[in-house]
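Shown here: the complex without one of its protein chains, the others still in place.
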Amino acid sequence: MSKKIKLGVLGASGYTGADLVRLAANHPHIEITTLTANSHAGKPMRAVFPHLGHIDLPDLITIDEADWAEVDAVVCGLPHGTTQAITAGIFAKYPNVKIFDMSADFRLRDPMGYKEWYGLDHTAIEIQKEAVYGLSEHYRDQLATARLIACPGCYPTAVLMGLLPLAKAGQIDVDDLIIDAKSGVSGAGRGLKENTLFCEAGEGMIPYAVGKHRHMAEIEQEIGAVAGHEIRVNFTPHLVPMSRGELVTCHVKLTNGASADDLRATLQNRYQNEPFVRVIDEGIMPATQHVRGSNYVITAVFADRIPGRAIVITVLDNLVKGSAGQALQNLNIAYGFDETTGLEQMPMFP
Amino acid sequence: MSKKIKLGVLGASGYTGADLVRLAANHPHIEITTLTANSHAGKPMRAVFPHLGHIDLPDLITIDEADWAEVDAVVCGLPHGTTQAITAGIFAKYPNVKIFDMSADFRLRDPMGYKEWYGLDHTAIEIQKEAVYGLSEHYRDQLATARLIACPGCYPTAVLMGLLPLAKAGQIDVDDLIIDAKSGVSGAGRGLKENTLFCEAGEGMIPYAVGKHRHMAEIEQEIGAVAGHEIRVNFTPHLVPMSRGELVTCHVKLTNGASADDLRATLQNRYQNEPFVRVIDEGIMPATQHVRGSNYVITAVFADRIPGRAIVITVLDNLVKGSAGQALQNLNIAYGFDETTGLEQMPMFP
Amino acid sequence: MSKKIKLGVLGASGYTGADLVRLAANHPHIEITTLTANSHAGKPMRAVFPHLGHIDLPDLITIDEADWAEVDAVVCGLPHGTTQAITAGIFAKYPNVKIFDMSADFRLRDPMGYKEWYGLDHTAIEIQKEAVYGLSEHYRDQLATARLIACPGCYPTAVLMGLLPLAKAGQIDVDDLIIDAKSGVSGAGRGLKENTLFCEAGEGMIPYAVGKHRHMAEIEQEIGAVAGHEIRVNFTPHLVPMSRGELVTCHVKLTNGASADDLRATLQNRYQNEPFVRVIDEGIMPATQHVRGSNYVITAVFADRIPGRAIVITVLDNLVKGSAGQALQNLNIAYGFDETTGLEQMPMFP
Partner (left out) sequence: MSKKIKLGVLGASGYTGADLVRLAANHPHIEITTLTANSHAGKPMRAVFPHLGHIDLPDLITIDEADWAEVDAVVCGLPHGTTQAITAGIFAKYPNVKIFDMSADFRLRDPMGYKEWYGLDHTAIEIQKEAVYGLSEHYRDQLATARLIACPGCYPTAVLMGLLPLAKAGQIDVDDLIIDAKSGVSGAGRGLKENTLFCEAGEGMIPYAVGKHRHMAEIEQEIGAVAGHEIRVNFTPHLVPMSRGELVTCHVKLTNGASADDLRATLQNRYQNEPFVRVIDEGIMPATQHVRGSNYVITAVFADRIPGRAIVITVLDNLVKGSAGQALQNLNIAYGFDETTGLEQMPMFP
């Protein structure tokens, strides 16, 4: 274990790529050897992310310039639609590389679903078959031996951590899930868009992609698989004036006589040995501030005033457990490192 | 109409009191003659709110020092539990004063409901009977002749503007209302609380009073009255890192074959002549930024991915249409002024 | 006076253009008849600025489509470098139009200075001669008869309001002016730039253009004119995580035995009858929050711990007194309207 794996980060000029570097920088078993960013190739990383200028990092190169022979593992932070071909290309020559993809390109097991939701033909259907959905706590066994890990979206991670065990336990009606979601602005990435300017997103709140957000597909896939039938969920995301953080408020109908307390017990029991998951006691409020910058997830369950309903709220940091942190957690699992390595940082508050 | 009415503002050191002064300062038919703030009595208003220091205003006095003989109208921005006795006292000697109460003290028609939700005996049950619930667009006729106006809470205003016409039209199931609400920090008032410090509320999001918020009582009262039976709603508020603004996402089940388009048509028809209400077209997103500082309300309706459901989203400024602006609108109605007087300001963006 | 002037706003898709519309919308003597925005031509204004969707406004057109015969006055919110030719073109055919330019194109009386600071040849040197520098309180007489008003930059407005009277009074050393300036993000405009994204500008502070900011040229021009010799100033701007607001901290060396109290007296005396200027008493702190959204300016003077020095601090809203508000104030002056018309709004706090 003392030999370090060589890590390449693709799309290192985006927020998820940068956060992966932040977390991996002090990882005792990782050496970052390759950083790609096509539009910034040739620059030092500190020119693109000055907050990483305190440490030595390789200069940015294009993906074409990367030498995969020199890389053991790859974390992909590229936009969807670009990763399938790159992954297929790497595996064709270097089948032993492990790829941790933070994009949506391999999350949907059904290539037709990819076409439906992303409007693109799936170009790597063969390797899709071996992709493991990287929700660490729920796919740990398969992750241990996988070479292609499709890390979940930030919203699906938050939703599924709360609802999957409840669906498995038969305590909620999976056909009546109202998921009201809220995200910080970093979820929209570093691209230049008017709605993510400080003056536009600040001091206000706005819904977006109501009834149409692509993350629905993953949620429906995973809960549907547990339920044994296709489901449709209400998923209503909102943009909140904060950089990091995600909070999902899941309004659920109880089944089989379950109470809010039963739901909480199910979750506490399920996650009692998980290092990054906390199911908090009755009446305590979960806040994104309490997980900021860290890989932790907090879930709380509340009784609803409408009899027979409950409210399950989960918070996480969209760039960490919702993306780069979970990718690193999966890498730890895949390489047999202690799962918390590089992820021990406490949340930053205030 | 050229003679100005003399206005007293009680609780002028709170945010709603100050916003009333901001709006009324240039009202052509209002002269602010009395400002009370017991804990700051003796100070000039600019010492408490420097942003109002640009104009001449009376110094702050205690409520006991106020001379009601010199006041035609009163806007009350006091905490609940204090306004009933004050109102009864004023009416006892000056029955012609009109009182616009921004607290919760007269909103619930059933004094037992007040006791249940606020934990206090109602001390002015007789005058409760004449209180008109000041949701301007829905109680305009009664407001025109009332002397005691119970201005609605900020959340109920946002919820009821969207849902009341739909409940009346029989297009939504009033027994399955999921109301996911988000508010800026000013909704918590100017009192010193740890959770509203900049470092605590900033850069993060947290739910509060889940399943227990007192504003539920008003929502259930008003929609229940339309429905003709008692109802219970899910109401889940969250604190958002912005000073002003409120957004309520109402997840509704459609009835009688109604579609999202039908709901939108009902609302557009209902509010087509209302100066402060806009029901926007399909696909446009309503943002609190678009009403900031103004008395406007925007509502949008979206089809849900779950068949037979829809999403009704309303935004307003909690300190204006959610409080001081609506109080002033009601005052305009009660005195026969043009309803928009003093409220013509455009929203401030950015 | 009852006939309304017809107003065209060029560059209506920028923040200054939109704020001009916000302020002018309720002006009793103005009818907005033309709105241009080349990149958004054909759209309704509400598609570009939803917060202005509550009122009727003309649709956006290109500048070429504008019919200047139908316009009495023009407010220009275009980038520097584009306004000189447009202005010359309008005047050539319609010499009676009055133009209020919010860009830098006519601010510098010396065309060589324009070339030096903006890197462009001045293309309208003849009409430059008649341009009046639109610092309302200091050029009121000339503004009353001008047809070309070069509205000052936001920073120069803040700096000059505080320092010009002191320089005139000979109370400060104009050759030792340290001006440490702070601005909200809207000062950078609505263009897409990485550094003004919410995630980049939020929760942090950064200096920019240190020692090189173009607003220096105006400051040196105006104070140099009073001093009777060329001067050079230290001007160090910083970007602050707020949308609106500007605060300039001017560190000055006292001359002729003046004290901080003397400076304050000079300013209070100079501005005692100005409707938008407040020079506050000793020990009170001026905040951008206290002028937000309004045309007010607040200045405070403090004794320095270093003997013989003082600190003059001025705050304003960069989009109002720093831009659109001052343009409207100048328009009021130029047309003989009451100077405060359309600008009576109180600051918005919180």
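Order of writing sets the labels: A, B and C. Residues in every chain begin at 1.
The rule is simple: a residue touches a chain if its C-beta (ideal position, glycine included) is under 8 Å from a C-beta of that chain, and two chains touch if they have at least 3 such contacts.
Keep in mind the model is a prediction, meaning the values are calculated, not measured.
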item: Absent-chain contact - pick from C:Y155, C:F235 or C:F276; value: C:F235
item: Of C:G11, C:G77, C:G187 or C:P350, the residue in touch with the unshown chain; value: C:P350
item: Hidden partner chain, touching residue among C:H29, C:H54, C:R264 or C:R292; value: C:R292
item: Contact residue for the chain not shown (choose from C:I311, C:L331 or C:M346); value: C:I311
item: Residue of A:S136, A:S186 or A:T249 touching the missing chain in the full complex; value: A:S186
item: Hidden partner interface residues of chain C, rising order; value: 175-176, 178, 180, 182, 199-200, 202-208, 210-212, 216, 232-236, 238, 240-245, 247, 249, 251, 285-290, 292, 302-307, 309, 311, 313, 315, 350
item: Residues in chain B touching the chain absent from view; value: 15, 185-186, 190, 192-194, 196-203, 241, 243
item: Those residues of chain A which, in the complete complex, touch the missing chain; value: 15, 18, 21-22, 25-26, 49-55, 186, 202-203, 243-244, 278, 280, 284, 287, 289-294, 296, 344-350
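By definition in this document, only the chains that are shown with their structure count from here on.
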item: Reference chain A; chain at largest CA-centroid distance; value: C
item: Interface residue identity across copies chain B, chain C - same or different by half; value: same
item: Whole-Å gap separating chain A and chain B, where each centre is the average of the chain's CA atoms; value: 39
item: Rounded Å distance between chain B and chain C, as computed from the means of their C-alpha atoms; value: 36
item: Two or more partner chains touched - positions in chain A; value: 199-200, 202-203, 241, 243
